[in-house]
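The block underneath contains the structure these notes are about, expressed in C-alpha coordinates.
The complex is shown incomplete by one protein chain, all other protein chains being positioned as in the whole.
Going by the order they are written in, the chains are A and B; count residues from 1 in each one.
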Amino acid sequence: MKRLAVLLAFALAVPAALAQAWPSKPIRLVVPYPPGGPVDISARLLAPKLQESLGQPVLVENKPGAGGNIGADHVAKSGPDGYALLMGAIATHAINPTLYPKIPYDAINDFRHVALVVQVPNVLVVGNAVPAKSVAELVALARAQPGKLDFASGSTGSTGHLAGELFKQMTGTYMVHIPYKGAAPAVADLIGGRVDLIFDNLASALPNIKSGKVRALAVTTKRRSGFLPELPTLDEAGLKGFDLTTWWGVMAPAKTPPPIIDRLALEIAKAMESPEVKDRLRAMGSDAPAVRTPEQFTAFVANELKVYAELVKRSGATVE
Amino acid sequence: MRIKSPKDFWAGLMFIAFGLAAMIIALMNYQFGTSVRMGPGYFPAVLGGLMVFLGTVITATSLAIEGPKVPRLNFRPLLLVLTACVAYGYLIKPAGLVVATIALVFVSALGGHEFKWKEVSVLALLLIVFSVVVFVKGLTLPFPLWPEVFE
Partner (left out) sequence: MDILGNLVLGFSVAVTPIHLLYALIGVLLGTLIGVLPGVGPVATIAMLLPITFKLSPVAALIMLAGIYYGAQYGGSTTAILVNLPGESSSVVTCLDGYQMARRGRAGPALAVAALGSFFAGCVATLIIATAAPPLAELALKFGPWEYFSLMVLGLIAATVLAHGSLIKAIAMVVLGLLLGLVGTDVNSGVLRFTFDIPELADGFGFAVVAMGMFGIAEIITNLELKDKREVFTSKVTHLYPTKEDFKRSWGAVLRGTALGSFLGILPGGGALLSSFASYTLEKKVSSHPEEFGKGAIEGVAGPESANNAGAQTSFIPMLTLGIPGNAVMALMIGALMIQGIAPGPQVMNDKPELFWGLIASMWVGNLMLVILNLPLIGMWIKLLTVPYRYLYPSILVFMAIGVYSLSNNPFDVLVMALFGLLGYICVKLDCEPAPMILGFILGPLMEEHLRRAMLLARGDATMFLTKPISAGFLIAAVLLLLMVALPAIRKKREEAFQEAD
(Lines give C-alpha, C1' and ligand atoms only; values in the text may rest on other atoms or scores of the structure.)
Protein backbone atom coordinates (compact mmCIF):
# COMPACT_ATOMS: atom_id res chain seq x y z
CA MET A 1 0.00 0.00 0.00
CA LYS A 2 2.76 2.33 0.97
CA ARG A 3 4.60 1.43 -2.15
CA LEU A 4 1.54 2.27 -4.21
CA ALA A 5 1.26 5.65 -2.53
CA VAL A 6 4.88 6.39 -3.33
CA LEU A 7 4.34 5.31 -6.87
CA LEU A 8 1.26 7.49 -7.14
CA ALA A 9 3.04 10.46 -5.64
CA PHE A 10 5.85 9.88 -8.04
CA ALA A 11 3.53 9.66 -11.00
CA LEU A 12 1.86 12.90 -10.01
CA ALA A 13 5.15 14.64 -9.37
CA VAL A 14 6.68 13.68 -12.68
CA PRO A 15 4.92 16.19 -14.90
CA ALA A 16 5.66 19.03 -12.49
CA ALA A 17 9.29 18.03 -12.18
CA LEU A 18 9.47 17.66 -15.92
CA ALA A 19 8.17 21.18 -16.36
CA GLN A 20 10.57 22.55 -13.82
CA ALA A 21 13.62 21.01 -15.37
CA TRP A 22 12.45 21.87 -18.87
CA PRO A 23 14.34 22.30 -21.06
CA SER A 24 17.15 19.94 -20.14
CA LYS A 25 17.99 18.77 -23.66
CA PRO A 26 17.80 20.12 -27.23
CA ILE A 27 14.35 21.07 -28.50
CA ARG A 28 13.28 20.17 -32.03
CA LEU A 29 11.22 22.68 -33.95
CA VAL A 30 9.71 20.71 -36.84
CA VAL A 31 8.97 22.56 -40.05
CA PRO A 32 6.61 20.45 -42.18
CA TYR A 33 8.03 21.86 -45.43
CA PRO A 34 11.37 21.65 -47.23
CA PRO A 35 14.04 24.14 -46.19
CA GLY A 36 13.93 27.60 -47.67
CA GLY A 37 10.26 28.53 -47.72
CA PRO A 38 8.89 31.41 -45.64
CA VAL A 39 7.70 29.06 -42.86
CA ASP A 40 11.18 27.57 -42.65
CA ILE A 41 12.87 30.95 -42.73
CA SER A 42 10.76 32.32 -39.88
CA ALA A 43 11.44 29.17 -37.83
CA ARG A 44 15.14 29.72 -38.34
CA LEU A 45 14.72 33.35 -37.32
CA LEU A 46 13.03 32.36 -34.10
CA ALA A 47 15.22 29.38 -33.15
CA PRO A 48 18.42 31.22 -32.15
CA LYS A 49 16.45 33.67 -30.01
CA LEU A 50 14.67 30.84 -28.19
CA GLN A 51 17.94 29.03 -27.77
CA GLU A 52 19.32 32.11 -26.05
CA SER A 53 16.45 32.46 -23.63
CA LEU A 54 15.84 28.77 -22.94
CA GLY A 55 19.47 27.82 -22.57
CA GLN A 56 19.18 24.72 -24.77
CA PRO A 57 19.77 24.27 -28.49
CA VAL A 58 16.63 24.73 -30.60
CA LEU A 59 17.10 22.68 -33.77
CA VAL A 60 14.98 23.32 -36.83
CA GLU A 61 14.10 19.99 -38.44
CA ASN A 62 12.46 19.82 -41.86
CA LYS A 63 9.94 17.03 -42.26
CA PRO A 64 8.24 17.76 -45.55
CA GLY A 65 5.64 15.74 -47.37
CA ALA A 66 1.92 15.47 -48.16
CA GLY A 67 1.30 19.21 -48.01
CA GLY A 68 2.78 19.43 -44.51
CA ASN A 69 0.69 16.60 -43.08
CA ILE A 70 3.66 14.31 -42.43
CA GLY A 71 5.50 16.80 -40.23
CA ALA A 72 2.32 17.86 -38.43
CA ASP A 73 1.36 14.26 -37.75
CA HIS A 74 4.88 13.50 -36.54
CA VAL A 75 4.65 16.21 -33.86
CA ALA A 76 1.06 15.31 -32.95
CA LYS A 77 2.28 11.80 -32.12
CA SER A 78 5.53 12.89 -30.42
CA GLY A 79 5.96 12.79 -26.65
CA PRO A 80 4.18 15.77 -25.02
CA ASP A 81 7.32 16.77 -23.14
CA GLY A 82 8.04 20.12 -24.72
CA TYR A 83 10.92 18.80 -26.81
CA ALA A 84 9.00 18.42 -30.05
CA LEU A 85 7.41 21.56 -31.47
CA LEU A 86 5.77 22.26 -34.80
CA MET A 87 5.64 25.29 -37.02
CA GLY A 88 2.02 24.65 -37.95
CA ALA A 89 0.49 26.64 -40.78
CA ILE A 90 -2.78 27.51 -42.42
CA ALA A 91 -2.32 24.54 -44.75
CA THR A 92 -1.75 21.91 -42.06
CA HIS A 93 -4.31 23.28 -39.59
CA ALA A 94 -7.07 24.94 -41.60
CA ILE A 95 -7.08 23.82 -45.24
CA ASN A 96 -5.74 20.24 -45.36
CA PRO A 97 -8.21 18.80 -42.82
CA THR A 98 -10.94 19.44 -45.41
CA LEU A 99 -8.85 19.22 -48.57
CA TYR A 100 -7.49 15.74 -47.80
CA PRO A 101 -10.17 13.11 -47.27
CA LYS A 102 -8.02 11.16 -44.82
CA ILE A 103 -5.94 13.11 -42.36
CA PRO A 104 -4.12 11.33 -39.55
CA TYR A 105 -4.37 14.08 -36.90
CA ASP A 106 -6.93 16.44 -35.40
CA ALA A 107 -5.91 20.06 -35.99
CA ILE A 108 -7.56 21.21 -32.75
CA ASN A 109 -7.50 18.34 -30.25
CA ASP A 110 -4.07 16.88 -31.03
CA PHE A 111 -2.27 20.18 -30.48
CA ARG A 112 -1.68 23.01 -28.06
CA HIS A 113 -1.47 26.14 -30.17
CA VAL A 114 1.32 28.14 -28.54
CA ALA A 115 1.92 31.29 -30.52
CA LEU A 116 0.94 32.78 -33.85
CA VAL A 117 4.15 33.99 -35.45
CA VAL A 118 3.35 35.30 -38.91
CA GLN A 119 0.21 36.57 -40.57
CA VAL A 120 0.48 37.87 -44.15
CA PRO A 121 -2.28 39.26 -46.31
CA ASN A 122 -2.76 38.26 -49.94
CA VAL A 123 -3.11 40.89 -52.64
CA LEU A 124 -5.31 40.79 -55.71
CA VAL A 125 -2.89 41.57 -58.53
CA VAL A 126 -3.72 41.92 -62.24
CA GLY A 127 -1.41 41.91 -65.24
CA ASN A 128 -0.86 45.18 -67.07
CA ALA A 129 -2.78 43.94 -70.10
CA VAL A 130 -5.96 43.75 -68.04
CA PRO A 131 -7.84 47.03 -68.52
CA ALA A 132 -9.55 47.01 -65.11
CA LYS A 133 -8.19 49.65 -62.76
CA SER A 134 -10.32 48.77 -59.73
CA VAL A 135 -12.10 45.80 -58.20
CA ALA A 136 -15.43 47.10 -59.53
CA GLU A 137 -14.05 47.31 -63.08
CA LEU A 138 -12.57 43.83 -62.76
CA VAL A 139 -15.91 42.42 -61.66
CA ALA A 140 -17.63 44.20 -64.55
CA LEU A 141 -15.04 42.80 -66.97
CA ALA A 142 -15.45 39.28 -65.63
CA ARG A 143 -19.25 39.57 -65.91
CA ALA A 144 -19.05 40.89 -69.47
CA GLN A 145 -16.98 37.92 -70.65
CA PRO A 146 -17.58 34.91 -68.43
CA GLY A 147 -14.87 32.25 -68.61
CA LYS A 148 -12.45 34.54 -70.46
CA LEU A 149 -10.32 35.62 -67.52
CA ASP A 150 -7.71 33.26 -66.04
CA PHE A 151 -6.67 33.39 -62.42
CA ALA A 152 -3.43 31.74 -61.40
CA SER A 153 -2.48 30.24 -58.06
CA GLY A 154 0.55 28.63 -56.47
CA SER A 155 -1.24 25.27 -56.14
CA THR A 156 -4.66 23.65 -55.99
CA GLY A 157 -6.06 24.24 -52.51
CA SER A 158 -3.66 27.08 -51.69
CA THR A 159 -4.91 30.30 -50.10
CA GLY A 160 -4.53 31.99 -53.47
CA HIS A 161 -6.77 29.41 -55.13
CA LEU A 162 -9.38 29.56 -52.36
CA ALA A 163 -9.34 33.37 -52.34
CA GLY A 164 -10.07 33.25 -56.07
CA GLU A 165 -12.93 30.81 -55.59
CA LEU A 166 -14.39 32.98 -52.84
CA PHE A 167 -14.05 36.01 -55.11
CA LYS A 168 -15.90 34.22 -57.93
CA GLN A 169 -18.61 33.18 -55.56
CA MET A 170 -19.15 36.56 -53.92
CA THR A 171 -19.21 38.38 -57.25
CA GLY A 172 -21.10 35.71 -59.16
CA THR A 173 -18.47 35.63 -61.90
CA TYR A 174 -16.75 32.76 -63.67
CA MET A 175 -12.99 32.69 -64.19
CA VAL A 176 -10.76 29.71 -65.05
CA HIS A 177 -8.36 28.56 -62.35
CA ILE A 178 -4.84 27.87 -63.62
CA PRO A 179 -2.79 26.04 -60.94
CA TYR A 180 1.01 26.27 -60.84
CA LYS A 181 3.76 24.64 -58.86
CA GLY A 182 4.54 27.54 -56.56
CA ALA A 183 3.75 31.21 -56.93
CA ALA A 184 6.94 32.15 -58.81
CA PRO A 185 6.08 30.65 -62.23
CA ALA A 186 2.53 31.96 -61.84
CA VAL A 187 3.86 35.48 -61.39
CA ALA A 188 6.12 35.02 -64.41
CA ASP A 189 3.07 34.18 -66.52
CA LEU A 190 1.19 37.11 -65.00
CA ILE A 191 3.93 39.56 -65.99
CA GLY A 192 4.17 37.87 -69.38
CA GLY A 193 0.44 38.45 -69.89
CA ARG A 194 -0.58 34.80 -70.20
CA VAL A 195 -2.80 34.85 -67.12
CA ASP A 196 -4.87 37.79 -65.95
CA LEU A 197 -4.85 37.85 -62.18
CA ILE A 198 -3.55 36.20 -59.04
CA PHE A 199 -4.15 36.42 -55.32
CA ASP A 200 -0.52 36.50 -54.28
CA ASN A 201 1.24 36.75 -50.96
CA LEU A 202 1.88 40.43 -50.23
CA ALA A 203 5.61 40.13 -49.57
CA SER A 204 6.43 38.34 -52.80
CA ALA A 205 4.13 40.53 -54.90
CA LEU A 206 5.40 43.84 -53.55
CA PRO A 207 8.52 44.39 -55.71
CA ASN A 208 6.70 43.86 -58.99
CA ILE A 209 3.81 46.05 -57.83
CA LYS A 210 6.22 48.83 -56.92
CA SER A 211 8.05 48.61 -60.24
CA GLY A 212 4.79 48.76 -62.18
CA LYS A 213 5.13 45.34 -63.85
CA VAL A 214 1.77 44.35 -62.38
CA ARG A 215 -1.09 46.27 -60.72
CA ALA A 216 -2.50 45.64 -57.25
CA LEU A 217 -6.24 46.16 -56.92
CA ALA A 218 -6.97 45.21 -53.31
CA VAL A 219 -5.79 43.34 -50.21
CA THR A 220 -7.67 40.29 -48.99
CA THR A 221 -7.68 41.30 -45.31
CA LYS A 222 -10.33 43.31 -43.55
CA ARG A 223 -7.67 45.78 -42.43
CA ARG A 224 -5.55 47.73 -44.92
CA SER A 225 -1.91 46.73 -44.97
CA GLY A 226 0.80 49.01 -43.61
CA PHE A 227 2.89 48.23 -46.69
CA LEU A 228 0.38 49.59 -49.21
CA PRO A 229 -1.80 51.91 -47.12
CA GLU A 230 -3.47 53.45 -50.18
CA LEU A 231 -4.67 50.06 -51.42
CA PRO A 232 -8.34 49.34 -50.58
CA THR A 233 -9.47 46.08 -49.01
CA LEU A 234 -11.81 43.75 -50.88
CA ASP A 235 -14.27 44.37 -48.05
CA GLU A 236 -14.22 48.12 -48.84
CA ALA A 237 -14.47 47.36 -52.55
CA GLY A 238 -17.84 45.76 -52.04
CA LEU A 239 -17.05 42.15 -51.18
CA LYS A 240 -18.40 42.47 -47.65
CA GLY A 241 -16.67 40.32 -45.08
CA PHE A 242 -13.84 39.12 -47.37
CA ASP A 243 -11.01 38.43 -44.93
CA LEU A 244 -8.26 35.91 -45.73
CA THR A 245 -4.67 35.76 -44.51
CA THR A 246 -1.83 33.29 -44.68
CA TRP A 247 -0.45 32.44 -41.25
CA TRP A 248 1.72 30.06 -39.26
CA GLY A 249 2.85 29.63 -35.68
CA VAL A 250 4.39 27.38 -33.06
CA MET A 251 2.36 24.42 -31.79
CA ALA A 252 3.04 21.53 -29.40
CA PRO A 253 1.51 18.07 -28.85
CA ALA A 254 -1.82 18.29 -27.00
CA LYS A 255 -0.76 16.89 -23.62
CA THR A 256 2.29 19.13 -23.19
CA PRO A 257 2.19 20.41 -19.57
CA PRO A 258 0.69 23.90 -19.26
CA PRO A 259 3.75 25.39 -17.50
CA ILE A 260 5.87 24.50 -20.53
CA ILE A 261 3.30 25.99 -22.90
CA ASP A 262 3.20 29.20 -20.88
CA ARG A 263 6.96 29.47 -20.70
CA LEU A 264 7.24 28.88 -24.45
CA ALA A 265 4.52 31.39 -25.27
CA LEU A 266 6.28 33.95 -23.09
CA GLU A 267 9.70 33.38 -24.66
CA ILE A 268 8.31 33.42 -28.20
CA ALA A 269 6.47 36.66 -27.48
CA LYS A 270 9.69 38.16 -26.13
CA ALA A 271 11.65 36.94 -29.15
CA MET A 272 9.10 38.47 -31.50
CA GLU A 273 9.39 41.78 -29.70
CA SER A 274 13.16 41.87 -30.18
CA PRO A 275 14.00 44.30 -32.96
CA GLU A 276 15.97 41.84 -35.13
CA VAL A 277 13.12 39.32 -35.28
CA LYS A 278 10.40 41.93 -35.43
CA ASP A 279 11.96 43.84 -38.34
CA ARG A 280 12.59 40.67 -40.30
CA LEU A 281 9.12 39.28 -39.83
CA ARG A 282 7.83 42.66 -40.94
CA ALA A 283 10.04 42.44 -44.01
CA MET A 284 8.27 39.17 -44.81
CA GLY A 285 5.03 41.13 -45.02
CA SER A 286 3.72 40.27 -41.58
CA ASP A 287 2.03 42.99 -39.57
CA ALA A 288 2.10 42.21 -35.83
CA PRO A 289 -0.63 39.60 -35.30
CA ALA A 290 -3.54 40.52 -33.02
CA VAL A 291 -3.56 36.97 -31.64
CA ARG A 292 -1.33 36.97 -28.57
CA THR A 293 -2.10 34.16 -26.10
CA PRO A 294 -2.28 30.38 -26.59
CA GLU A 295 -6.02 30.51 -25.91
CA GLN A 296 -6.57 33.17 -28.55
CA PHE A 297 -4.46 31.16 -30.97
CA THR A 298 -6.56 28.02 -30.42
CA ALA A 299 -9.73 30.03 -30.94
CA PHE A 300 -8.19 31.56 -34.06
CA VAL A 301 -7.25 28.16 -35.50
CA ALA A 302 -10.71 26.77 -34.73
CA ASN A 303 -12.31 29.66 -36.56
CA GLU A 304 -9.97 29.36 -39.56
CA LEU A 305 -10.69 25.66 -39.72
CA LYS A 306 -14.39 26.40 -39.95
CA VAL A 307 -13.97 29.13 -42.57
CA TYR A 308 -11.80 26.97 -44.82
CA ALA A 309 -13.89 23.85 -44.38
CA GLU A 310 -16.70 25.82 -45.95
CA LEU A 311 -14.47 27.38 -48.60
CA VAL A 312 -12.74 24.18 -49.65
CA LYS A 313 -16.05 22.35 -49.95
CA ARG A 314 -17.58 25.07 -52.06
CA SER A 315 -14.51 25.36 -54.30
CA GLY A 316 -14.74 21.66 -55.09
CA ALA A 317 -10.98 21.27 -54.61
CA THR A 318 -9.83 17.96 -53.17
CA VAL A 319 -6.84 15.70 -52.91
CA GLU A 320 -7.90 12.13 -53.44
CA MET B 1 10.27 -20.11 -80.89
CA ARG B 2 13.62 -19.36 -79.33
CA ILE B 3 14.73 -16.34 -77.30
CA LYS B 4 17.66 -15.08 -79.29
CA SER B 5 18.47 -12.08 -77.15
CA PRO B 6 17.68 -12.82 -73.49
CA LYS B 7 18.65 -9.36 -72.22
CA ASP B 8 16.22 -7.67 -74.57
CA PHE B 9 13.58 -10.28 -73.89
CA TRP B 10 13.54 -9.63 -70.16
CA ALA B 11 13.94 -5.89 -70.58
CA GLY B 12 10.92 -5.88 -72.87
CA LEU B 13 8.88 -7.85 -70.37
CA MET B 14 9.89 -5.44 -67.62
CA PHE B 15 8.70 -2.48 -69.69
CA ILE B 16 5.44 -4.23 -70.54
CA ALA B 17 4.85 -4.94 -66.85
CA PHE B 18 5.52 -1.34 -65.81
CA GLY B 19 3.43 0.02 -68.66
CA LEU B 20 0.49 -2.27 -68.00
CA ALA B 21 0.53 -1.50 -64.29
CA ALA B 22 0.62 2.25 -64.93
CA MET B 23 -2.17 2.04 -67.50
CA ILE B 24 -4.45 -0.12 -65.40
CA ILE B 25 -3.97 1.89 -62.22
CA ALA B 26 -4.47 5.16 -64.10
CA LEU B 27 -7.57 4.06 -65.98
CA MET B 28 -9.19 2.49 -62.96
CA ASN B 29 -8.52 5.23 -60.43
CA TYR B 30 -7.98 8.57 -62.10
CA GLN B 31 -10.19 10.63 -64.35
CA PHE B 32 -9.11 10.46 -67.97
CA GLY B 33 -10.65 13.78 -69.02
CA THR B 34 -10.61 15.22 -72.52
CA SER B 35 -7.70 16.68 -74.42
CA VAL B 36 -8.83 20.17 -73.41
CA ARG B 37 -9.25 19.40 -69.75
CA MET B 38 -6.91 16.50 -69.32
CA GLY B 39 -7.68 14.59 -66.18
CA PRO B 40 -5.02 13.21 -63.89
CA GLY B 41 -5.31 9.85 -65.68
CA TYR B 42 -4.65 11.11 -69.20
CA PHE B 43 -0.88 11.39 -69.15
CA PRO B 44 -0.10 8.19 -67.23
CA ALA B 45 -2.53 6.13 -69.31
CA VAL B 46 -1.07 7.35 -72.59
CA LEU B 47 2.49 6.87 -71.35
CA GLY B 48 1.64 3.42 -70.00
CA GLY B 49 0.24 2.46 -73.38
CA LEU B 50 3.33 3.76 -75.14
CA MET B 51 5.48 1.76 -72.79
CA VAL B 52 3.56 -1.46 -73.43
CA PHE B 53 4.03 -0.85 -77.15
CA LEU B 54 7.78 -0.26 -76.79
CA GLY B 55 8.13 -3.28 -74.53
CA THR B 56 6.34 -5.44 -77.06
CA VAL B 57 8.61 -4.27 -79.86
CA ILE B 58 11.70 -4.97 -77.74
CA THR B 59 10.47 -8.43 -76.79
CA ALA B 60 9.50 -9.23 -80.37
CA THR B 61 12.90 -8.17 -81.69
CA SER B 62 14.59 -10.29 -79.07
CA LEU B 63 13.03 -13.32 -80.72
CA ALA B 64 14.42 -12.33 -84.10
CA ILE B 65 17.88 -10.92 -83.52
CA GLU B 66 20.72 -12.58 -81.68
CA GLY B 67 21.95 -10.74 -78.58
CA PRO B 68 23.89 -11.12 -75.34
CA LYS B 69 22.86 -13.40 -72.50
CA VAL B 70 21.86 -12.11 -69.08
CA PRO B 71 24.95 -12.46 -66.86
CA ARG B 72 24.69 -14.60 -63.76
CA LEU B 73 23.28 -12.74 -60.82
CA ASN B 74 25.09 -12.72 -57.51
CA PHE B 75 22.62 -12.07 -54.73
CA ARG B 76 25.01 -11.71 -51.82
CA PRO B 77 26.31 -8.16 -52.47
CA LEU B 78 22.89 -7.11 -53.71
CA LEU B 79 21.07 -8.14 -50.55
CA LEU B 80 23.74 -7.05 -48.10
CA VAL B 81 24.31 -3.60 -49.60
CA LEU B 82 20.60 -2.85 -49.78
CA THR B 83 19.99 -4.16 -46.26
CA ALA B 84 22.85 -2.07 -44.92
CA CYS B 85 21.37 1.14 -46.33
CA VAL B 86 17.87 0.44 -45.10
CA ALA B 87 19.15 -0.53 -41.66
CA TYR B 88 20.96 2.78 -41.42
CA GLY B 89 17.82 4.75 -42.24
CA TYR B 90 15.70 2.95 -39.68
CA LEU B 91 18.37 2.91 -36.95
CA ILE B 92 19.55 6.48 -36.98
CA LYS B 93 16.63 8.06 -35.10
CA PRO B 94 16.03 5.43 -32.41
CA ALA B 95 19.58 4.11 -31.99
CA GLY B 96 21.68 7.11 -32.91
CA LEU B 97 24.37 7.78 -35.48
CA VAL B 98 27.04 5.60 -33.86
CA VAL B 99 25.02 2.39 -33.88
CA ALA B 100 23.60 3.11 -37.33
CA THR B 101 27.04 3.69 -38.85
CA ILE B 102 28.44 0.52 -37.28
CA ALA B 103 25.52 -1.46 -38.66
CA LEU B 104 25.89 -0.03 -42.15
CA VAL B 105 29.64 -0.52 -42.36
CA PHE B 106 29.63 -4.08 -41.03
CA VAL B 107 26.69 -5.33 -43.05
CA SER B 108 27.90 -3.77 -46.28
CA ALA B 109 31.45 -5.00 -45.66
CA LEU B 110 30.07 -8.54 -45.49
CA GLY B 111 28.99 -8.07 -49.09
CA GLY B 112 32.57 -7.55 -50.26
CA HIS B 113 35.23 -10.06 -51.22
CA GLU B 114 37.08 -10.19 -47.94
CA PHE B 115 36.02 -9.32 -44.43
CA LYS B 116 38.55 -8.62 -41.69
CA TRP B 117 37.17 -7.65 -38.29
CA LYS B 118 40.03 -5.36 -37.43
CA GLU B 119 39.98 -3.45 -40.72
CA VAL B 120 36.25 -2.99 -40.72
CA SER B 121 36.22 -1.83 -37.09
CA VAL B 122 38.83 0.82 -37.78
CA LEU B 123 36.92 1.93 -40.87
CA ALA B 124 33.68 2.19 -38.89
CA LEU B 125 35.40 4.24 -36.20
CA LEU B 126 36.91 6.62 -38.75
CA LEU B 127 33.57 7.09 -40.48
CA ILE B 128 31.82 7.77 -37.17
CA VAL B 129 34.37 10.43 -36.26
CA PHE B 130 34.08 11.98 -39.72
CA SER B 131 30.27 11.95 -39.64
CA VAL B 132 30.15 13.55 -36.22
CA VAL B 133 32.65 16.26 -37.11
CA VAL B 134 31.23 17.11 -40.54
CA PHE B 135 27.52 16.43 -40.32
CA VAL B 136 26.55 16.81 -36.68
CA LYS B 137 29.01 19.48 -35.54
CA GLY B 138 29.82 21.16 -38.84
CA LEU B 139 26.53 21.17 -40.73
CA THR B 140 24.46 20.89 -37.51
CA LEU B 141 22.16 18.21 -38.86
CA PRO B 142 19.68 17.19 -36.15
CA PHE B 143 20.97 13.62 -35.66
CA PRO B 144 21.15 11.95 -32.25
CA LEU B 145 24.51 10.32 -31.51
CA TRP B 146 23.37 7.67 -29.03
CA PRO B 147 20.25 5.57 -28.50
CA GLU B 148 17.32 7.53 -27.11
CA VAL B 149 17.37 5.80 -23.72
CA PHE B 150 20.76 7.29 -22.90
CA GLU B 151 19.77 10.85 -23.69
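Operating definition for what follows: a residue touches a chain if its C-beta (ideal position, glycine included) is under 8 Å from a C-beta of that chain, and two chains touch if they have at least 3 such contacts.
Note that the structure is predicted; figures quoted are calculated from it, not measured.
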Per the whole complex, from B:27, B:54, B:125 or B:145 the residue touching the absent chain is B:54
Looking beyond the chains shown, say which of A:23, A:97, A:121 or A:157 touches the absent one.
-> A:157
Which one, A:176, A:254 or A:309, makes contact with the chain that was left out?
-> A:176
Of A:79, A:172 or A:185, which one is in contact with the hidden chain?
-> A:185
So that we can see where the missing chain sits, which residues of chain B does it touch?
-> 7-8, 10-11, 14-15, 18-19, 22, 25-26, 30-31, 34-40, 43-44, 47-48, 50-51, 54-55, 57-58, 61, 64-66, 68, 70-71, 73-74, 77-78, 81-82, 84-86, 88-90, 92-93, 100-101, 104-105, 108-109, 111-114, 119-120, 123-124, 127, 131, 134-135, 139-143
Contact set of chain A toward the excluded chain (per top definition) = 34-38, 40-41, 44-45, 47-48, 60-67, 69-70, 73, 99, 104, 150, 155-157, 176, 178-182, 184-185, 187-189, 191-192, 194-195, 203-204, 206-208, 210-211, 213, 276, 279-280, 283-284, 317-320
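Simple rule for what comes next: only the chains that are shown with their structure count from here on.
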Chain B-facing residues of chain A, complex = 25-26, 28, 59-61
Contacting residues of chain B [partner chain A, same complex] | 140, 142, 151
